[in-house]
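What you see is the complex with one protein chain gone and the rest in place.
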Amino acid sequence: MPNDYIHIILADDDEDDRLFFTDAFDELNMSTKVNTFNDGVELMDYLLCEEAILPQVLFLDLNMPKKNGIECLNEIKSNSKMADIAIAIYSTSASEEDIEETFVLGANIYIKKPSSFKQLKKVLSEVVSMNWQYHTNGLNKDNFLMRL
Amino acid sequence: MKLFIKFDFNAICKKVLETRLSELNIKYKILAFGEVELLEKVPTETYQLLTSSLDEYGIEIVENQKSILIQKIKDAIIDMVFNEDSTINVKSSVYLSEKLGHSYGYLSNLFSEVTYTSIENFIIIQKIEYTKQLLLSTDLSLTEIAFKLNYSSVAHLSTQFKNSTGITPSAFQRIITKRRNMAQQ
Partner (left out) sequence: MTKQVFSKSALFLRIVFLVSVFLILVIGGFTYKHISNLSNSTKLVVSTYKVNVELEQVISYLKDAENGHRNYILTRDTTHLEPYLSAREKVNESFAELKEIASHSEDQNENLKTLSKYIDNLFKNFTQTNAFVENKETLTEEFKSNFFEEKIIMDSIRQKIDEMISLENQQLEKHHKQYESNLQFTPLFLYLLLLFTLVLIIISYNRISNDFKNIKLFNNQLSIFHEATIQLENIGKHGNWVWHVDTNSFTFSDNLYRVLGEKPGAFQATLETFMSFVHPDDKDKLAADVEKMMEEKHLPFTYYRIIQKDGTIRHIKGYGKLLVSDEGERRVIGNITDISDEIENYLELEERNLELERNNEELSEFNYVASHDLQEPLRKIQTFISRLEEKESDKFSSSGIQYLDRINAAATRMRLLIDDLLQFSRTNKPDKEFVLTDLNELLENAKQDVAETITDKEATIFSDVLPSVFVIPFQMRQLFLNLLSNSLKYSKKDVRPIIKITYSIINSIEDDVLVKGQQLNYHKITISDNGIGFDQQYASQIFELFNRLHNKQDYSGTGVGLSICKKIVENHQGFIVAEGELQVGATVVIYLPV
């Protein structure tokens, strides 16, 4: 591991959700570093610049102004530089079709935003933990699919 | 064109180790998976060269005793899961404590402390991972896989798969197949 913390990025236009997200990681004590972006354009601008530190896990809200989650997902998947990033879809709704579609497009994790903070913490820790397992135990990342 | 490959992580790792160690003229003996015995004293410079050259492959020399033990637990579990012969009729806790010479309680605590997960969970993850591999690379049905991995029923495997990944085995298979089809187009 180049760093001893886990780098995490969230792109979500909802201020409350960003707050819940960072609060949850603060309380988790998992030696993580969390960056947030307000929409897809901001996110992609950051990811595509030269000196960007790429995250281990990227959380993408689907419904975002300017550039939505699916568009970001497509751009990231077509860029070999970002092939190692585990992508978690972080959305309010979860229809079977939507979930399957994002998985097929290359997402690794689909999270339906939980309705309690406790649940949120649990879900996020599971994501980080599972990603850690994939990272440290030489599991085939192509098979990394998870729905929470 | 996109190729889909299967690989044996152990074989790759072993090959890399052999190549690197030979390059640096170090006399060695590979003991078990994840364990190499150096047969003579190695100069610090050479040792650093070895560390950095293995780092390129993501191979890390585990320094402390705890980490070594954790690695041994992992190796034992992987061996247990992937070599299905050894799983027959042996409880994993018994198997691990016997193989590593520590009480299961000690191993379990140590493991959870370092790896963000429990031994039980790690076993499940490995089993599910193996199930995924078998689903994708063989024609085995889920029932056959459940039998092969010593599950009491297909429902049990199915439930565990869903609990672990949030999706059903068939959904998993469908998604990966679609993904591959899309990549090929």
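Going by the order they are written in, the chains are A and B; count residues from 1 in each one.
One rule holds in what follows: contacts are C-beta pairs under 8 Å (C-beta built on N, C-alpha and C of every residue); 3 or more make two chains touch, one makes a residue touch a chain.
Model, not experiment: these values are computed from the prediction.
The undisplayed chain touches these shown chains across the complete complex, A, B. Contact with the chain that does not appear here is found for just one residue of B:S108, B:Q126 or B:S158, B:S158. Interface residues of chain A facing the missing partner chain: 14, 16-17, 20, 92-93, 95-97, 113-120.
Residues of chain B in touch with the missing chain: 155-156, 158-159, 162-163, 168-171.
In the analysis below, only the chains that are shown with their structure count from here on.
On the side of chain B, the complex with chain A involves touching residues 9, 74, 78, 115-117, 122, 125-126, 129, 132-133, 136, 165-167, 171-172, 174-176, 178-179, 182. Residues 30, 100, 103-104, 106, 110, 128-130, 132-133, 136-140, 142-143, 145-148 of chain A are the ones touching chain B in the complex.
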